[in-house]
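Please read the structure below before turning to the comments.
Every protein chain but one is kept in place in this view of the complex.
So, subunit A:
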Amino acid sequence: MKIIKKLFLFLAVFYLLTQLSLIFLLPQSTVYNNRLNYDVFKDNVHAIEPTVKAIKATIDKQDLKEYIIFVGDSVGYGTPCPPDKTMSSYMNLLAAGKNSRVRVFNLGIPSSMFGDFYTVLLLLDKYGISTENLILNFSYWEINAKTPAYWLKHYLKDLDRNSYDAMVSRGHIQQESPLAAAKAELHHRLNSYFAAIGYSGFISNKIKLNANSLLNQPSSEIMVWSKKPKLPRTLNLPENRWYYSDKTFNLSESSPQIYFLNKIAEHQKKKNTLYFMNAMNDRLLNGATEKPGFQSNLSGIARCFRDRKLNYIDYNKKVKYEYFSDHVHLLPEGYEFMAQDLWKKIMLNKENPDAV
C-alpha cells in the first residue's frame, strides 16, 4: 500500500501547490480582461465561473459601491473588436473621464440567448455580485430562437432546476442520458474543485497571446461591412436567413425566450435595468428590415417589453451604416457611439426610472 500513499501524497502536494498559486498569484486580468475570455469559454463553458469570481475579486479589491453589469450576446461582448474597444470599455473610459467610480463589467457571450442571460444573473447572485444596474442587449432573431440556453444549460440546471425542467418538458432543452449527465457533472466538479483544470485554459490562452505578440502575429483586421464582398452572399445562405426573417415571431408565453425574459424581469424588479435590441444594418440586408413582417415583429417585441413595464430601446435606424462591420456587429466607432448613448440612458434611468 506504500504506492497508494506515495501517489496520494504526490497528488495532494500538486493539488495544494496549484490551488494556492493559481488562486492567490494569478493576475485577475488573465481571467477577466474587460470582458469574458471567449477563446477559453468556447472550449470550456466552465470558464464563466472563474470570470465571475475575478469580477467579484475586483469589486471587493477596489471596494466598488456602484457598478454596471453588461449581459448580452456578441454585440454586448464586442465582436469583432478587441477587449478595449467594446461598449463596456468605452463606458468605463467615459466614467473615468467624468471621475466617476462607476465601473462596467462585461459578461456578454457570443451566441447566447435569454436563457443564458438569465443564468448569468443567477451566477452573479451566487457570488454576491449585485445586478442593481444592468444593461441587457439582444439581437432581433434571438427572441424567436428555439434554444433558450445554448451555453449554460448545466449551470441553469444547478441554479434553477424548475426552469431547467420546464424547458426539458417543453422540449426546448434535450433530455440528457444519465451517462451524459454524470459526465457533465464530473466535468463541472473537476473545474470547480481543481484550479489547475479550471484555470488552465486562461493560462494557456495568455501564453498564446504573449507568444503571438512576441512573434509579431498579425491581428485580424476589423473591416467595415462594405469592404467585405462575400458578406451579402453569406447572409443570403439559407442557414443565415433567420437573422432577418419576416415570419411572425412567437412572442407568447410558450416561447422559451419569453419564458426567460419573464424570469429576468422578475429577477430585475425594482432594479435599474436597461434592455436594448441591437441595430441591424438595413443597407447590407437590402431592405429586409423594411418588410412588413419584420416591422410587425419589431412592434411586437416593443410591445412585449412595454407590457412588462421594462425600459427598452430599439436601436434600429439609430446607428449609422458606416459603423457596422457586418449585419449587426459594429466597428469601434459604433461601439463608442453606443457606449455614449447607453451611459446617458442608464444614468438617467437611475435617477428617474421612467425617463427612458
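Throughout what follows, a contact is a pair of C-beta atoms (placed from the backbone, for glycine too) under 8 Å apart; a residue touches a chain by one contact, two chains touch by 3 or more; residues count from 1.
The working rule: contacts and distances are computed from a predicted model.
Within the choices "ABC transporter ATP-binding protein", "Peptidoglycan O-acetyltransferase", "Carbamoyl phosphate synthase small chain" or "CoA transferase subunit B", the name that UniProt assigns to the complex's undisplayed chain is "Peptidoglycan O-acetyltransferase". In the complete complex, the residue from A:Lys146, A:Arg161 or A:Lys208 that touches the missing chain is A:Lys208. Across the entire complex, the residue among A:Leu26, A:Ala57 or A:Ala196 in touch with the chain not shown is A:Ala196. Listed residues A:Gly128, A:Pro218 or A:Pro292: the one in touch with the omitted chain is A:Pro218.
One chain of the complex is left out; on subunit A, the residues touching it are 2-3, 10, 13-14, 17, 43, 179, 183, 186-187, 196-197, 200, 203-204, 207-208, 211-212, 215-218.
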